[in-house]
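Now for subunit A:
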Amino acid sequence: MGELRLMKGNEAIAEAAIRAGCDGYFGYPITPQSEVLEYLMAEKPYETTGMVVLQAESEVAAINMLYGGAGTGKMVMTSSSSPGISLMQEGISYMAGTQLPALLVNIVRGGPGLGTIQPSQADYFQSVKGGGHGDYHIIVYAPASVQEMADFVKLGFDAAFKYRTPVMILSDGAIGQMMEKVYLDDPIPRRGDEEVITQCPWASTGRPMTREHNILTSLDLDPAGQERLNLRLQEKYREIEEKEVKFEMLDCEDAEYLLVAFGLSARICQKAMQLARDKGIKVGLFRPITLFPFPKKEIRKIGEKVKGMLVVEMNAGQMIEDVQLSVGCNIPIEHYGRFGGIIPTPDEVVRVLEEKIIGG
Partner candidate 1 sequence: MAKIKGDIVVNIERCKGCEVCIAACPFMCIAMSEEVNSKGYLFAIKVNDDCTGCSNCALVCPDGVITVYRAKVTVE
Partner candidate 2 sequence: MEEKFAHPELRTPENLVYKRTDLLVDCPLSYCPGCGHGVAHRMLMEVLEEKEIASKTIGISPVGCSVLAYDFLNIDMLGAAHGRAPALATAIKRLWPSRYVFTYQGDGDLAAIGTAETIHACNRGENFTIIFINNGIYGMTGGQMAPTTLPGMRSSTSPYGRDTDIMGYPLKITELIAQLPGTYYVTRQSVHTPAAVRKTKKALRKAFDCQDLGKGISFVEIVSNCNSGWKMTPVQSNKWMEENMFPYYPIGDIKVDGELIEKLK
């Protein structure tokens, strides 16, 4: 069944959330992602599925609404763009420390500071290396199409609850704003309160006298206790790295050279790959779909077969650090990036591939 529609990436996220049985969305307007909140307010899911939609007074409030909602076992999400996500970092750290499931969407724009409203991938470090204070990670999915914007909502919620962790969809202003056809799954009904209580025995839902009271906090004044929490978190991240890696490889079988890119850059690289192959260059594309966990082993393996890699990002060189750490330094690995809202063209990518990797 399902349904085929032409939608903006931001709208697809909102519609997918309703259909995934999301219980609550809390957000604050910021370009280029305001359509998520606008779409939800227009759809009024609170009248149909009972999903709460609330415009908060700030991103700080929005993320703490998420923290509250997640702490009661409900399926909650927010969306924002780079400066707003920066404001949310404290709350994300709290949720990681308290081990709460939630879905975050970052429709990245160029920075630093107020930056620009044009697309960028400059929040890679912030997303995959922690972002807020303390030793933590969140799972990060990087969609490269409107279809994946929709698909990763359900995927994200599932992972969030499986591992009790915040999960982020790291997209950008271009995918958020562009329209593509998208296949939408049939709606899943929201869980009832009793179902939430059964599924999330850790949640603060009101203490029946048959169990101890649930306390959700990241505070432990005893350093031994705090270390134990940190060890538990690290154990969880290792498990996530073991089980949740997602990536895509295109035309890698005979590839002599490799383009490595995520999200929008990977879309651009698909075209660049065609142009390069038309010129007789045997090039493949490796696209990490999860940025944390990063597909370390998989890229190391293919790194043994190719002569060089060009990492294409809309930033000054962030994911390339993970590529270099994974592959080692036996082959040339170079970076090509445009920033501040400029999107690289496929021609540029081919030219740089020829100059830096093949000719280099």
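Points to keep in mind about this one:
Everything that follows uses one rule, which is that a residue touches a chain if its C-beta (ideal position, glycine included) is under 8 Å from a C-beta of that chain, and two chains touch if they have at least 3 such contacts; residues count from 1.
These made the cut because all candidates are chains of the complex that A comes from, given by their letters.
Note that this is a predicted model, so its numbers are computed, not measured.
Set subunit A beside the options 1 or 2, and in this complex the one it touches turns out to be 2. Of all the residues in subunit A, the ones that touch candidate 2 in their complex are 23-24, 26, 52, 54, 56-58, 60-62, 64-69, 71-72, 74, 76, 90-91, 94, 98, 193, 204-209, 213-219.
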